[in-house]
Every structure is written in structure tokens, then in C-alpha cells.
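Here's the structure, in C-alpha cells; my notes come after.
Chains shown are a subset, placed as in the full complex.
In this document, chain identifiers A and B correspond to the written order of the chains, with residue numbering beginning at 1 in each.
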Amino acid sequence: MLNQQRINEMKERVFEANQALPQLGLVKLTWGNVSEIDRELGIVVIKPSGVDYAEMKKEQMVVTDLKGNVLEEKSLRPSSDLATHIVLYENMTEIHSIVHTHSTHAVMWAQAGREVPAYGTTHADTFYGSIPCTRQLTEKEVQEAYEVYTGKVIVETFLKEKKEAVDVPGVLVFGHGPFTWGETAKKAVQNSLVLEEVCEMARQTEELNAKAEPIPQYLLDKHYYRKHGKNAYYGQK
Amino acid sequence: MLNQQRINEMKERVFEANQALPQLGLVKLTWGNVSEIDRELGIVVIKPSGVDYAEMKKEQMVVTDLKGNVLEEKSLRPSSDLATHIVLYENMTEIHSIVHTHSTHAVMWAQAGREVPAYGTTHADTFYGSIPCTRQLTEKEVQEAYEVYTGKVIVETFLKEKKEAVDVPGVLVFGHGPFTWGETAKKAVQNSLVLEEVCEMARQTEELNAKAEPIPQYLLDKHYYRKHGKNAYYGQK
């Protein structure tokens, strides 16, 4: 009973977060999805696959276990990207929600196969350093288990670049698009919005100054830790 | 009687699809038109020429036979692009609706005379490979039967490039703009939206990386066939 209430609240939050994506201009048509994990209950709630945002209902959010098995009868099919979410939840144990979009400027960087340099404080307020771009998936990976390897190549990228998921709450998948995450579904959506914005800013920064440099480490530290960690002083207590 | 009902339903769908174009930001003023064909009844329904979207009524949608002859008394004149639509319906027998717009980014590529490379999965989810651009029409073609040859040069382009209309549901006409199509009017409009979006993404992908490459064939296959054909697993059953 109590658990059902928690699940219903997850469904509500996941529904609201999914609805926010087209409202914020981050998603067109049915592109994009949000999920949330409850590690205690061992469940994930995610958007159903290919349902119009305008017709979607919160009851339709899909409940699965941590292997991706659908738990409710009469459930719709989960987002086809569920397997990617699950790999990320398994490997990034501090995150509670994941967002995937095809937002315009983030996709451009993903298609260009480039990490996004931290050119300013707008970036540093949310992302501690450059936002990485994965390598291209191999033919074998794509054919064997595309969505699983999409998650794996993200984890590989963070390991290789020695980045922590909590410090850099987003990534670009080569040729595909962005994933972001956060402590809550609302925060994960906000991180998608920030990612889109800094991608637009960064592209045109380079047009204005072909020799533009990332901000110095001390300014990155200042802005990031002004908002995060025990010495943060931005916002209300 | 029954036929009249089918025609009325076509008019309604064509009207709704036309109205969607300015709502989606794909059309300004009176630029753009949608048509639908009923191959059994041998009729086409298309937007009237040069009527303001705000004042347009569904009853005003124009009904013609497959030669473009207006069938209803007191009909408004059909879109001046009707002849193009008819050539496409004759030659692309699987399609049921056609959309023409002057959407900003698609027109840029058409004016640049370039095909749109498949730089990412956003593209591959809808278009199986690059989106072609026709050759320039000759003076003779333009003067003799401009709208007919606009259709013919599209057909010629698909033949020459060995592309199937169902796999690549859109094209750019050199110096002019995009046409898209689909199984339904709604789908054809969505394809216009996707085309506009991938045109914007592709342009700026090249700005970010002058050596950007189309995605590999195996990723194109994966994304396209995840959504299309008998092995598709995106969306609800």
C-alpha cells in the first residue's frame, strides 16, 4: 500500500518532468524521455515509448524492476532507451533521475563528436569542467545490444576522463544526442536545459573568437563551489 | 453519399494538417500547402491558393481528380503547386499525403543546392540516408510547365540516386524549398518538422566540425529499422 503510494508519486514526478521537456523547447514530437529510480524499492519509472506528449497520462508511466522487466499488468511498453537508463543507474549510484533529449544545440555537438569546453560561468555553475562526448559505438556493439552499449560507452567515457557523474551531470553520445541526470527529475530536466544553453553559447563563442579559451580553473572552482558542496552560498539555506 | 463522407473526412484532415504548418513554425503568411490522395476514389484534396490560414475553412479545401480538374462547383482555385503534387502521386504510389513549405532551414539547404547528410540519429529515425536536392530546372522546363517539372525533377532525383520515397520521405528542390510526404497527412507534416530540424542541426554540425562525417551505415540501419519495418520495436504495438 505504502509502496504503491511511493510509486504513484514517482509516476507523477516522471510525468511532470516528461511534460516539461516540450514546454522548455527541448523535445519535439515524441523524442526524449525521463526516468526516475527508487533504489530502496528496486524500481524504475519511465516514459512509455512513442506516446504523444499531449495525450500522455501519468498513469501510463511504465514501472520496471532494475533489469527492465515491466511490473504492472496492462502496462504500455517502456521507452526504447530504458536499457541505457538502467546501465547508468547501475554505474552512477548517486543519481536518481535521467533525461534524454534530441535538443537542437546539444545534438549539433554530439554530431560533431566534440566535448563542450567550459567557456564561461553559465557552464561552470552546473558542469564542473567540459561536458564529454563519447566515442562512436562499434558495429558489433550497435548490433548486439545498442541501448545497453549506449549506457556502457557513457560509463566508459566518465571512467576514462576521470569525471564524476555528480560533478558533470550530462554527456553527449557521439552521433546521437545528450543524456543528463540529477538528484531529482526536476533537477535532471534543468540540467538538460543548461546543457542546451551552454552548447548554443559555446558554438558561437568560437565563431566570435577562434582562439577562445576555457575559463581558468580558479574561476571554474569558484562558480561551481558557489552553488555545490558544503561551502555553497548561492540560494536559500 | 458514402463517398461524400470520405471526401469530407479528407477535407477535415487536409485542413487540420494545413493549420498545423503555421502552428509548428513551418510556414509564414500563405506559403505552404498540404494535399491528400484517395487512390480508390481517384481524387486529391488540397489547400486553396493564397488563402490566409487564419481565415481558411475546412469546406474550402479543393477537390480535384487525378488530372487536377476541380470537381466541385463554387470551388476556390487549388494551390498553384497542385501539378507538382499530382506528378508525385503518380510516380510515388505508396504515399498518401504531400506537404510543401518554405521552412527556414530547409530552404537554406535548397538555396545552397546541397543534399543534407545523415549526421545523426535524429535524421536516421525518419530519413534513411541523405535527403537529396534536385538539380536546377532548365529555362525550358520552367517556362513550359513549371509546377509539372518541379514534380518530375523530384522523381528523376529519386531514380538517379536510387532512393525510395517511403525510405526518404522528403526532398529539397534546388533554389526553392522542401517537399515531404507520408502515409497520412499528419505523418507528412511531421516529416516536414523533422526535415526542418535536421537541416538546422546539420548546418551547425558542419560549423562545429568541418570534417564531420555522416553516421556509419550500421547506426543508420539500427535507428531507421528500430522505428520502421517488421522488426521495429519503437512505440506501442
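Worth pointing out:
Everything that follows uses one rule, which is that contacts are C-beta pairs under 8 Å (C-beta built on N, C-alpha and C of every residue); 3 or more make two chains touch, one makes a residue touch a chain.
A quick note: this is a predicted structure, and the numbers were derived from the prediction, not measured.
Here 2 identical chains are displayed in place, and the whole complex they belong to in this file is assembled from 4 copies in total.
Following the convention adopted for this analysis, only the chains that are shown with their structure count from here on.
Matching CA atoms, the turn from chain A to chain B amounts to 90°, rounded to the nearest 5. Between the Cα centres of chain A and chain B there is a gap of 33 Å.
Only residues 28-31, 48-51, 76-77, 80, 102, 104-105, 107-114, 136-137, 139, 142-143, 146, 175-177, 203, 206-207 of chain A touch chain B when the two sit together in their complex. Chain B contributes residues 119-122, 125, 190, 193-194, 197, 200-202, 204-205, 207-209, 212, 215-216, 218-219, 222, 226, 233-237 to its touches with chain A in the complex.
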